[in-house]
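Take this structure first; my questions come after.
What you see is the complex with one protein chain gone and the rest in place.
Right, subunit A next:
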Amino acid sequence: MICECKVPGPLQGKEYCVDFTINGQTVELDVDPEMPLLWALRDVLGLTGTKFGCGIAQCGVCTVIVDGMARRSCVTPIGPIEGAEITTIEGLAIDGKPHPVQQAWIDEQVPQCGYCQSGQIMSAVALLTEIPQPDEEQIAGAMTGNYCRCGTYPAIRAAILRASGQALSPVIDDAEDEPVRG
């Protein structure tokens, strides 16, 4: 699926080649080593699930997992990550089925506009890989770098607790409603 130095780029066939593994596949790119990983993913490799939001590691929509750690790809130059193993949102599914964190996101119907959700999910996956049953403080610590303009934070919390097997009463339910008139 992924080309090896076949992508037309300004440095095609000369100067630099950067090797790394992405979603289990080895890739060789001939791009400027200063190019942020974000733009190598999006513009060179066509993996657009990782989003651009700010370019200064403030919003987290570009979050990917590099060697097991959540990283902001917008400020991660591609040169120094030579040899790294990278996972993006496109690489989460297991045998064509959603990753358990993605499934929790579906079960809790988390997304609104959805633009930040790739990054939210990658941050949550990195958290739960390291701490399978995080407490509230650990969740906040891992997720506070990820903005959501639609304000889906309560649903994100519910999805992380669900994915980690920790019980939670529904964030939103009908119990408080006034009875239907009539």
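FYI, a residue touches a chain if its C-beta (ideal position, glycine included) is under 8 Å from a C-beta of that chain, and two chains touch if they have at least 3 such contacts; residues count from 1.
Basically, contacts and distances are computed from a predicted model.
Asks: The hidden chain: which UniProt name fits, "Xanthine dehydrogenase family protein molybdopterin-binding subunit", "3-isopropylmalate dehydratase small subunit", "NAD(P)/FAD-dependent oxidoreductase" or "Protein arginine kinase activator"?
Replies: "Xanthine dehydrogenase family protein molybdopterin-binding subunit"
Asks: For the chain not shown, which residue from A:C17, A:I131 or A:C150 touches it across the whole complex?
Replies: Of the listed residues, the one touching the omitted chain is A:C150.
Asks: Under the stated touch rule, tell me which residues of subunit A contact the chain that is not displayed.
Replies: Those residues of subunit A that touch the unshown chain are 8-11, 32, 35-36, 39, 42-44, 46, 48-56, 58-59, 61, 88-90, 93, 98, 102, 105-106, 109-118, 121, 139-141, 143-157, 171-172, 174, 176-178, 180-181.
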